[in-house]
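All protein chains of the complex are present and in place, except for one that has been dropped.
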Amino acid sequence: MNAIEQSGRAYQELIKGIWKENPIFVSVLGMCPTLAVTNSAINGLAMGLATTFVLIGSSLLVSLMRKWIPKQVRITTYIVIIATFVSTVDLTLEAFFPKIHKELGAFIALIVVNCVILGRQEAFASKNPPWLSFLDALGMSVGFIIALLMLGGIREILGNGSFFDISLFGSHFEPWVIMILPPGGFLLLGFLLLFFNWLRAVRLDRAKLEAEKVKVQHG
Amino acid sequence: MNNQPVHTEIPIVSSAEPSSLRLIMTLGIAGFFSGLILVSAYVFTLPLIERNKEEALQAAIYRVLPGCSRYDAMILKNGELVKQDKNAAGQSVSRIFLGYSDSGSVIGFAIPASEPGFADVIRLLYGFEGTGKVIVGFEVLDSKETPGLGDRIFKDKHFVSNFTALAVEPELEAVKTGAKVKPNQVETITGATISSKAVIRALQKSLKEWRSAIDAYVQKNQLTYNQRP
Partner (left out) sequence: MGDLLWIFISALLINNFTLSSFLGICPFLGVSDRVDTALRMGLANIFVMLITAISAWALNTFVLIYAPYLRLISFIIVIASTVQFVEMVIKKFSPDLFKALGIFLPLITTNCAILGLALFQTTKEYGLVQSLFYALGGGGGMTLALVLMAGIREEARILDIPRVVHGTALSLIVAGILSMAFMGFAGLFSSK
């Protein structure tokens, strides 16, 4: 494989997590933190960044040590590595950002059982060199952050009339309080997935139509 | 990164069946390094975390006891209020705080209280002046009450103003908005009656728990409070 193909592959690994294999909108993984903390944009962003740190850190480490970890104990080792990163993030947030730590509460510690992270170790980092694992983790993290920001942003705008605590509509706006309550999380993600289903269906229909047109022309 | 191998499927282990010793070794090494990182992170962040907690507590106490600038943590020992030993400070004992002003005179007690509200437990801190037997300040520490309705127990200025000079004797009483005539009455919030009443119940419960000890302490030490303006 030559250099161009290699950088093409690297680009692919980076970009796939953002849209094509987006961990939330396409794979529907890691739902607990996604729904629980996205009642405001800032909380969504904080959770996204914390997860990014854990994901990139553990992917790099797992990838570097992939040849020395016997496969019988690999899951346990991954979990120990992930839990170490999560505990560190937890302590750091509590020390430097006590307000955000209080808002996110136990859900920071619950990053450990976020299936996205363990999933990437098992599916990618354990089989690929550090550089590609880093790109894969980075792409997935960006995809995760985009999804969390989208959910948190929409929920905050509709449910509180603000975005990153900046009031948007003035005092005349009656907020849709339900959006920042638990049902709002379920409903918004449900409707977003519905929208993506619909996009996909439309695209599929169009492709089918094109194919039939071609058939008719040739037939 | 051009000299990186590009084959994706590198076998995880080269040997066929690693010995149990090797498995245990791997886990042991992982555990060792993990422990090392955790301990250093903990040692590094502990002072900051403790300071944050202390600052948050201090800010809340100063808000519920206007004029307070210094405080002691107090615990119950054999039914009597005593100063908590700083070295034996444990989180699990319930404590209240005795606040002093700049000049060293006693301002009052800051007491925590909690009670199930509309959604989840409401945790609050209130200032209590022992001789006048009035509540002088109030702050919600933690609540999951409904935004826009129940959260008015700390966002509604009129409701919070109930607790700037609230007599606790003969006992706290809930009345409708605008109906307050006696100093022991609390005006509840229209649309958030349940949350308002939960606050009153929390105060009643906590007063019942601490009143006798506080009264005894006030009598024993012949505390004289600052005259509030």
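Labels for the chains are A and B, by order of writing; each one numbers its residues from 1.
Everything that follows uses one rule, which is that a residue touches a chain if its C-beta (ideal position, glycine included) is under 8 Å from a C-beta of that chain, and two chains touch if they have at least 3 such contacts.
Just so it is clear, the structure is predicted and the values come from calculations on it, not from any experiment.
Undergrad: Of A:Ala10, A:Leu45, A:Met65 or A:Val86, which residue touches the hidden chain?
TA: Within the whole complex, the residue contacting the unshown chain is A:Val86.
Undergrad: Looking at A:Tyr11, A:Trp68, A:Phe96 or A:Phe191, which makes contact with the chain not pictured?
TA: Checking each option in A:Tyr11, A:Trp68, A:Phe96 or A:Phe191, the one touching the absent chain turns out to be A:Phe191.
Undergrad: Can you work out which residue in A:Ala106, A:Ile166 or A:Val216 touches the chain that's missing from view?
TA: A:Ala106
Undergrad: Touching the absent chain: which residues on chain B qualify?
TA: Per the touch rule, chain B residues meeting the hidden chain are 34-35, 38-39, 41-42, 91-92, 115-120, 144, 146, 194-195, 197-198, 201.
Undergrad: Which positions on chain A touch the chain that was left off?
TA: 28, 31-32, 35-36, 76, 79-80, 83-84, 86-87, 90-91, 105-106, 109-110, 112-115, 118, 178, 181-187, 189-191, 193-194, 197-198, 201
One rule holds for everything that comes next: only the chains that are shown with their structure count from here on.
Undergrad: Report the inter-chain centroid distance for chain A and chain B in whole angstrom, where each centroid is the mean of the CA atoms.
TA: Once rounded, the distance between the two centres reads 34 Å.
Undergrad: Given the complex with chain B, which residues does chain A contribute to the contact?
TA: The touching residues are 1, 3, 6, 9-10, 66-74, 76-77, 80-81, 83-84, 87-88, 91-92, 94-96, 98, 126-129, 131-132, 159-160, 175, 177, 180-181.
Undergrad: Could you pull out which chain B residues touch chain A in their complex?
TA: 1-2, 4-6, 8-10, 12-14, 18, 22-23, 26-27, 30-31, 33-34, 37-38, 41-42, 44-45, 48-49, 52-53, 56, 146-149
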